[in-house]
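With one protein chain withheld, the remaining protein chains of the complex are depicted in position.
Chain nomenclature is as follows: A, B, C, D, E, F and G, assigned in order of appearance, with residue numbering initiated at 1 for each chain independently.
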Amino acid sequence: MHPDKLRSIVNAVAKGSMSVDEAMSALKSLPYEDLGFAKLDHHRHLRRGFPEVIFCENKTPHQITAIVSKMVESECNVLATRVSPEAFESVHALHKKATYNPGARTMTIIVRPVKRLTGRVAIITAGTSDIPVAEEAAVTSEMMGCRVRRIYDVGVAGIHRLFDQKDEISKSDSIVVAAGMEGALASVVGGLVECPIIAVPTSVGYGASFRGLAALLGMLNTCSPGVCVVNIDNGFGAGYVASLIARRK
Amino acid sequence: MHPDKLRSIVNAVAKGSMSVDEAMSALKSLPYEDLGFAKLDHHRHLRRGFPEVIFCENKTPHQITAIVSKMVESECNVLATRVSPEAFESVHALHKKATYNPGARTMTIIVRPVKRLTGRVAIITAGTSDIPVAEEAAVTSEMMGCRVRRIYDVGVAGIHRLFDQKDEISKSDSIVVAAGMEGALASVVGGLVECPIIAVPTSVGYGASFRGLAALLGMLNTCSPGVCVVNIDNGFGAGYVASLIARRK
Amino acid sequence: MHPDKLRSIVNAVAKGSMSVDEAMSALKSLPYEDLGFAKLDHHRHLRRGFPEVIFCENKTPHQITAIVSKMVESECNVLATRVSPEAFESVHALHKKATYNPGARTMTIIVRPVKRLTGRVAIITAGTSDIPVAEEAAVTSEMMGCRVRRIYDVGVAGIHRLFDQKDEISKSDSIVVAAGMEGALASVVGGLVECPIIAVPTSVGYGASFRGLAALLGMLNTCSPGVCVVNIDNGFGAGYVASLIARRK
Amino acid sequence: MHPDKLRSIVNAVAKGSMSVDEAMSALKSLPYEDLGFAKLDHHRHLRRGFPEVIFCENKTPHQITAIVSKMVESECNVLATRVSPEAFESVHALHKKATYNPGARTMTIIVRPVKRLTGRVAIITAGTSDIPVAEEAAVTSEMMGCRVRRIYDVGVAGIHRLFDQKDEISKSDSIVVAAGMEGALASVVGGLVECPIIAVPTSVGYGASFRGLAALLGMLNTCSPGVCVVNIDNGFGAGYVASLIARRK
Amino acid sequence: MHPDKLRSIVNAVAKGSMSVDEAMSALKSLPYEDLGFAKLDHHRHLRRGFPEVIFCENKTPHQITAIVSKMVESECNVLATRVSPEAFESVHALHKKATYNPGARTMTIIVRPVKRLTGRVAIITAGTSDIPVAEEAAVTSEMMGCRVRRIYDVGVAGIHRLFDQKDEISKSDSIVVAAGMEGALASVVGGLVECPIIAVPTSVGYGASFRGLAALLGMLNTCSPGVCVVNIDNGFGAGYVASLIARRK
Amino acid sequence: MHPDKLRSIVNAVAKGSMSVDEAMSALKSLPYEDLGFAKLDHHRHLRRGFPEVIFCENKTPHQITAIVSKMVESECNVLATRVSPEAFESVHALHKKATYNPGARTMTIIVRPVKRLTGRVAIITAGTSDIPVAEEAAVTSEMMGCRVRRIYDVGVAGIHRLFDQKDEISKSDSIVVAAGMEGALASVVGGLVECPIIAVPTSVGYGASFRGLAALLGMLNTCSPGVCVVNIDNGFGAGYVASLIARRK
Amino acid sequence: MHPDKLRSIVNAVAKGSMSVDEAMSALKSLPYEDLGFAKLDHHRHLRRGFPEVIFCENKTPHQITAIVSKMVESECNVLATRVSPEAFESVHALHKKATYNPGARTMTIIVRPVKRLTGRVAIITAGTSDIPVAEEAAVTSEMMGCRVRRIYDVGVAGIHRLFDQKDEISKSDSIVVAAGMEGALASVVGGLVECPIIAVPTSVGYGASFRGLAALLGMLNTCSPGVCVVNIDNGFGAGYVASLIARRK
Partner (left out) sequence: MHPDKLRSIVNAVAKGSMSVDEAMSALKSLPYEDLGFAKLDHHRHLRRGFPEVIFCENKTPHQITAIVSKMVESECNVLATRVSPEAFESVHALHKKATYNPGARTMTIIVRPVKRLTGRVAIITAGTSDIPVAEEAAVTSEMMGCRVRRIYDVGVAGIHRLFDQKDEISKSDSIVVAAGMEGALASVVGGLVECPIIAVPTSVGYGASFRGLAALLGMLNTCSPGVCVVNIDNGFGAGYVASLIARRK
């Protein structure tokens, strides 16, 4: 439940424009709502500053649609990740405001306008193939009110491309670095800037990359302090942490 | 080189109290200083907001002492990690202000007083055995000017101990969670608070913990957004990122 | 061979209503029956208290149908796991009493009514995506005569959903916890209750979950005593152990 | 806090032989007691039916002694695992009733007599080298009131040794099987009996046993339903689950 | 080149019925024949007692057909493994004597009758799903002249099925044991008999079987001396070694 | 940008046939050119002696075509690897000089004739199945001006096939050895010759080859000095290093 | 119990020189003898053709001495592996005929002369460092009556050293190949001979050899049929299988 909606209910009761019974009924799903196959955590926005995000892998279009509808009912903005085109179609049939980013495989519904913050997040990729993961991070950061700067394909094989963007990068409040293969870019960026870096290894590569394991280990073992790591291909998680940091400003 | 020292040199030249040649000589090691076995990165404080930290594993006491002396000469505060008692003795013989935290295995020398900031870092452990890693994080955060709150031994086997500290934890600007075994504490804390969490897996455990691998994988796969991860037993790295975040306030 | 059928044969001989030769013929497949590609363990119900369960992965519909028919002939209830829709159709054509649970991918045939016991098994999942594994456990427990309570989607990212069910959970004789990602739920539940917990890691997750390995390691390294573990996605195995425990009451 | 002690306090208040203030003071550490480096979970006996067990690896003798003293004060029986001879000496100097099992590396202090239950736990090893792990399980089960039957060195290389003990094994309410190398014994025992089996892989072996990994994987992949698994060398965990099951009878 | 064909050429020269030049031409491909994409090792039959076996995975039907034709030309019996139905069709169009075993995925062409030897190979599987690997071993042993006894589905979950076949098994000169999951059957058989056992782990299983790794490690760590191991699913390799042993008799 | 094109621009300015503004415009993309999804490293030919090579996996046909067009515009020869037939068709529609090697999955466009050098690279495979990886190496070496000698299917199971080619191999300036399974061929070749060997493990094999891991580890642990290794299936990388070496002559 | 001793007891009863009671007493420990910490498998010589071998790792000198004494009493020859000098001293104090091979770390006691057989086992190592494992195999084969030929340090980095021994090697009935690092020698030997090869990977190597894992994987993935594998450093297991094969002749 969006904190603003909660406040308006309490206000209504205070003003007498809503009975206690009506308020109780509206509030009874505050902690969570039980759909049988899911217990929707309506309390999360209050507790953590951002509503529950729907991870769509392994969920049926029917389940996703039901969850989305409950969130919209509670006047929460919706962010869903790993959304297949089929799942999007199923939701879109009911919720025309839903928009789909096919590269990032995200779906968003803006019920209440996102409050624009001053925090700046730079999202950097080593190569072209890392862009889908980066876009998932970018969409997440935008939904959380941050200003996003995308800087793509500046991997260390041609490091002058990165240095050319150094001023731009230095203005960030937090940085997401998405890289596959050996993931060296995170350490190099980490050596240049002052703000925290969220490294997200991607499963881009082949052979002994073992679907992102090489990049993951590389990033965990970085020689540059100030770098922390999220799961392989977890663009959402990287964007989320980066935005938590950036919006503290 | 501490930014304040740099500023004082430039001021002296501006005021005429230092000749250009003297200034050039003082500044010539600005980017880095070559000790043969090490190239000391004097530029790091300017570039990244904190001087180089000395990782002592695999370095001889002689090498460590030489590096410390150069840093003290440049009027930088010294933070060294993974310091053996022998290495500390070697440094302490020359630098009487050096202090040693045997649990954390850190050595610090305060050349210029640390500026106290308002940022608050909570450092939480699952068990008693995780304390050495947590202390490394705590010392790092303190050297970076943060106010540190230690909350130890609140693992999920007795979760009421954690909930009892919830108010205290909620006041933090960032949180370090150190846990071995299955590392579940990071996800649980992650589900409760709004600020970013830096999870540091420890090598505490046995059998299929594989020296911290189980906790590492658990933390990377957390179901709670807002959690990022550093290397196994890397208390320094966790404290560093947590402090970068906390001091933005 | 169902123990009741065995008893009825022996009774018939005792009463003279069946000749010794007839009995010998009926009993000759008691230890096992050789189908060439399979040696059906008819003795298992007597020895272990539950008939052989058919694991259908890598078996052809023809093989499955042949085994089912032999079991029905022996008046055993049939439980089959990992059943494809095709395999079910093949069996159903011959055995109209066969029922299929598409989520759990189980097939059951009730030849003799399952004896209802007083043992209670709670089956808990961290998320919606873990439900198929949980359902395999639930069907198994029901076939073994236990009363099953399903509690789904109470993962640690919103831990109040779990605590809300605590009274319900505490009434159980044994508990199955199915969780993917970091599998932390098993440790948290383990810290709250007195009865044994069977943790079943699921392959839900991505990246460094390595198809359930992260959850498996997490569960094996639990800090909560009273938790034991079965193979990844092995809902059947979890339900089986939980039922063995619950029906001792 | 032992439930009996709790009851006697409440009774004393009811009878007027203890003032409310005295009772409050005695009860104030009920949920947990904070020693700084540890938060002792006094509530565990009430919540889980058995007091906290002290895992001594990575704890100093000083820390262990402090925890033991607090538990004895609360009139809880003490079970400590992975106890070094030095740690035992440190405790024994203060607590003369402490006894040490050097094979199992366990320390126990009986403050209140253990209530003898009717539950029977069989503890079986594949080889002589698995005995220390088995003994840790046996001591745990005995502390939890179970009757323990030790059956050692009956591995599958000479399987007639196992079959010779079959009647004895069949009388158990639960069984612990400790085995290293390939861990096959768990599956074989699992095929013979009706009660649940807790398999504990040991780190006995060499080469590609990878310190117990081979046995762990073997046990997780058992073809015998009714087998569940705990961590490598976790005799305590195995004995704990086995006793939870056996004492339900 | 079949040794008998070699002998007939040499005889012909000795008798004067073949000129030296004709013989040279026939013999010039003796060591190997170069097809560009393959260098066919015609010398192998002489050197190792059995002609080259064609491993068809990753080879095109065209390549397979070309190799088969060259072997038939040299009057060698043909054994090909991992043969797809398409590859078989391609060969069969040219070589009508080719036969296909779809379970084992083997293709054979008998150019010269296989000499029947007295060696006996038993091929045992733990389950029904292991039969394809076992069949690959059986076809190999038969092509090498051994008498094969198939004993399928005698896994340790119902170990009386194995013991029932003990006499039959004991007559073998060598034994192949194919098992997936935990692979315990190899150790159990190893404890019962005198002859060497070739254990072949299969990729049957799920979850932490990691496609046969659990069975492989189990078999390598067997506590029964006399067991050796080949690669996962390598029925051909197991049958080959077993036959080398059996035909020494 | 091809160094010759750069020289011609500079010459034109020197001769007055090109204005400074025209030259500036032609040169402005020298360091790199930003296509949004890619930053094309035009500087690489100058810096590293060979233009950027396009790794096509995970890139869309549209992206590949755009990059190729920019390279052709800059008068660079084009080498692209891991090219799907669809991607080739997309490029070929615009660039009729593009040629495709379906075995190697490489695409090449010769804009300026490759300068033939005297360096000789031998490319050796253990088996027929390793040829696609070897061909990727061969195409790379040819694009870099080396003379290539292909020696295929000389694995150690019939080692006389290798020894027969020893003189030919010894004439090489560098050698690529592509092998899957156990990868032993690299060590054997390494023991015979004087020049450096680039070993490329292939994912050919099954079971415990773990998609090339066995060959990779084997090659890294070679007992023959003079052998170095590239990533699994990385024929391009092997051919590139081998050519760098061979063209030094 | 040695078969000859068994026969002499039966003969004595037949001749009347031993009473039935005396015979029963002598035979009562035939299946196994229970020492508490060990159940000695006296039946193994009858069942498997060779008495139980004592694996001394993790056993105390006291336990080893007790087992040895029981075996000597039963007139069995003793072979013990992984024997520390201390354990040997403990046994030797009681059994003066015990001999120790410090390289192989084996102890042997010849109670009844080993019957010399005609079977020949060649034991080959890649390097000098593999000799201890090879010696364990050699001692085992000698105890089993085989004639052993040691051929050491013929690794593939100087393959002419191997070829020089080819005639000698070809005379073997079975071959043990011990190699660390990449383990390529097994495949090369496998390509040259007709008899079965038992490959034993050694933990010789460093870095990515992972204590013998590289050699193990290499040997399992051999391209030469006729090779099978035992556990890392398991010289005993290799010598045992090789002798089973060689003595069939």
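In this text, contacts are C-beta pairs under 8 Å (C-beta built on N, C-alpha and C of every residue); 3 or more make two chains touch, one makes a residue touch a chain.
Since this is a predicted model, take the numbers as computed values, not measurements.
Trainee: Using the contact definition given at the top, list the shown chains touched by the missing chain.
Mentor: A, B, F, G
Trainee: Which of these, A:L6, A:I54, A:A122 or A:M219, touches the one chain of the complex that we don't see?
Mentor: Of the candidates A:L6, A:I54, A:A122 or A:M219, A:M219 is in touch with the missing chain.
Trainee: Which one, F:D21, F:D167 or F:E194, makes contact with the chain that was left out?
Mentor: Result: among the candidates, F:E194 touches the missing chain.
Trainee: Who touches the missing chain here, A:G119, A:P132, A:G190 or A:G239?
Mentor: Checking each option in A:G119, A:P132, A:G190 or A:G239, the one touching the absent chain turns out to be A:G190.
Trainee: Where does subunit A touch the missing chain, residue by residue?
Mentor: Those residues of subunit A that touch the unshown chain are 126-127, 155-159, 181-184, 187-188, 190-192, 205, 207-210, 213-215, 217-225.
Trainee: Which subunit G residues touch the hidden chain?
Mentor: Residue positions of subunit G that touch the missing chain: 128-129, 131, 152-154, 157-158, 160-161, 164, 204, 206-209.
Trainee: Hey, which subunit B residues sit against the chain that's not shown?
Mentor: On the subunit B side, contact with the omitted chain comes from 31-32, 36-39, 41, 43-44, 52, 57-59, 63, 201, 203, 212-213, 216, 231-234.
Throughout what follows, only the chains that are shown with their structure count from here on.
Trainee: Call it same or different for subunit B and subunit D: same when shared residue numbers make up over half of all numbers used at their interface.
Mentor: Different, since most residue numbers here occur in only one copy.
Trainee: Averaging only over C-alpha atoms, locate the centres of subunit B and subunit E and give their separation in whole Å.
Mentor: Here subunit B and subunit E have centroids separated by 61 Å.
Trainee: For subunit A and subunit D, let me know how many angstrom lie between their CA-based centres, rounded off.
Mentor: That gives a centre separation of 44 Å.
Trainee: Can you compute the centre-to-centre distance for subunit A and subunit F, using the mean CA position of each chain? Integer Å is fine.
Mentor: One centre to the other, that is 39 Å.
Trainee: Residues of subunit C that contact two or more other chains, please.
Mentor: Within subunit C, residues 157-158, 191-192, 207-209, 213, 216, 220-221, 225, 231-232 contact more than one other chain.
Trainee: Can you give me every chain pair that touches, using the contact definition above?
Mentor: Going through each pair of chains, those in contact are A-B, A-C, A-F, B-C, B-D, C-D, C-E, D-E, D-G, E-F, E-G, F-G.
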